[in-house]
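Apart from one protein chain that is not included, each protein chain of the complex appears where it belongs.
All chains are identified by letter, namely A and B, in their written order; residue positions are counted from 1 within each chain.
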Amino acid sequence: MARLQRSPAHRAPLDTHAECRLEVTTAGQGFTDITREAAAFLAEIGARDGVLVAFCRHTSASLTLQENADPDVQRDLLTALDRLAPQHAGWVHDSEGPDDMPAHVRTLLSGVSLAIPVSAGRLALGTWQGLYLIEHRLAAHRREVVLAFTGHTGR
Amino acid sequence: MARLQRSPAHRAPLDTHAECRLEVTTAGQGFTDITREAAAFLAEIGARDGVLVAFCRHTSASLTLQENADPDVQRDLLTALDRLAPQHAGWVHDSEGPDDMPAHVRTLLSGVSLAIPVSAGRLALGTWQGLYLIEHRLAAHRREVVLAFTGHTGR
Partner (left out) sequence: MARLQRSPAHRAPLDTHAECRLEVTTAGQGFTDITREAAAFLAEIGARDGVLVAFCRHTSASLTLQENADPDVQRDLLTALDRLAPQHAGWVHDSEGPDDMPAHVRTLLSGVSLAIPVSAGRLALGTWQGLYLIEHRLAAHRREVVLAFTGHTGR
C-alpha cells in the first residue's frame, strides 16, 4: 500500500497576471530546452508564488517536462513517438508531407499546455525535470510559446 | 541549434474568477469544436487577460487542441487512437461494452484538462488550433465541460 503525507499549506496574496511570448526557431525534429527562458521571465516580473502556464500555439509541436540529464532519454522518446505514430501509415491527410500527420498525432499524445507551480520565485520542478518544446516536423520551424504567470509578485 | 527570443512581459491586475458549464451532446465517436463557446464565455464575462481552464468531467471523453482546417486530420487522429487502443485487445474490463476500455485508454493519452492563456479578451490560440471535445464511445453521450477563467475583467 502507498503511504501519503501532506505538508502544511503556505499562503500568498494574488496580485498579478503577466505574460510574454517566446519564439523558438527549431532546427527540425527534436527537443529544445526552454527552462532557462521560463525562469528568466519569472525573474523579470519579480514572480514570487503562483502558477506558470506554458502554452504551445501549434498542432505539430508540443511541450513536455522530461529528463534533463542523459540526452539518450530524448533520443529514445523520439524513437517511441516514431513507433507510436509512424510515417507512411496510410494517413488520409498527407498534402503537407509524410511527416505532417505523424506530427499531429505526436502533439495529441504529448500535449501543448502545462501548468507549473512557482514557489518563492522558482519553478517547482523536480531535480531531473526540464521544460522542453518538441519539434515534430522534420524541417526547421519558427514556433511560438506563451508563458503566463498568475500569482504574487510583490511589486 | 535552436534559437530563442523572448518578448517583453505584459502585466495586468487580477480580480476575477468566473466559471460556467458547457453541456455537449455528442453524436457518438468524433470531434466537437467548442472554440466558439469558449470565446462566447470570455466575451460574456468581459475577460481581458488571464488563463482559461477547460476541463472534461469524464473518463471516456477528452479535450484536445488540434487542426481546425482539414477535417481529414480529425479522421486520421481517430484512426491513430484506434490503433493505439484497439477494441477486443484482451481487456479485463468489458462489462460496459467493447468500446469502453479503449475509450478510457484514449482519454488517458489525450487528457481532460487544458490551460489556455487569454490575451486582451481572446484565447491565445495559434492560427490552426481549435479546441475540441473528443467523444471516444461509439454511442451518443451527454458530456459536461467546465470552463474556468482566472484573471482580469475590468468590471
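Basically, contacts are C-beta pairs under 8 Å (C-beta built on N, C-alpha and C of every residue); 3 or more make two chains touch, one makes a residue touch a chain.
Predicted model, so just to flag it, every value in this text is computed and none were measured.
K.L.:
Who touches the missing chain here, A:A12, A:A43 or A:V92?
P.N.:
Looking across A:A12, A:A43 or A:V92, the contact with the absent chain belongs to A:A12.
K.L.:
Quick one: which of A:I45, A:A61 or A:L109 touches the chain that's been left out?
P.N.:
A:L109
K.L.:
Where does subunit B touch the missing chain, residue by residue?
P.N.:
14-27, 32, 34, 37, 40-41, 44-45, 53, 55, 57-59, 84-85, 90-93, 95, 101, 104-105, 107-109, 111-115, 144, 146, 148, 150
K.L.:
In the full complex, which residues of subunit A touch the absent chain?
P.N.:
Residues 1-14, 49-51, 64-67, 70, 72-73, 75-77, 79-80, 84, 109-111, 114-117, 119, 124-126, 128-129, 150-152 of subunit A touch the chain absent from view.
The rule we apply is simple: only the chains that are shown with their structure count from here on.
K.L.:
State, to the nearest whole Å, the distance from the C-alpha centre of subunit A to the C-alpha centre of subunit B.
P.N.:
17
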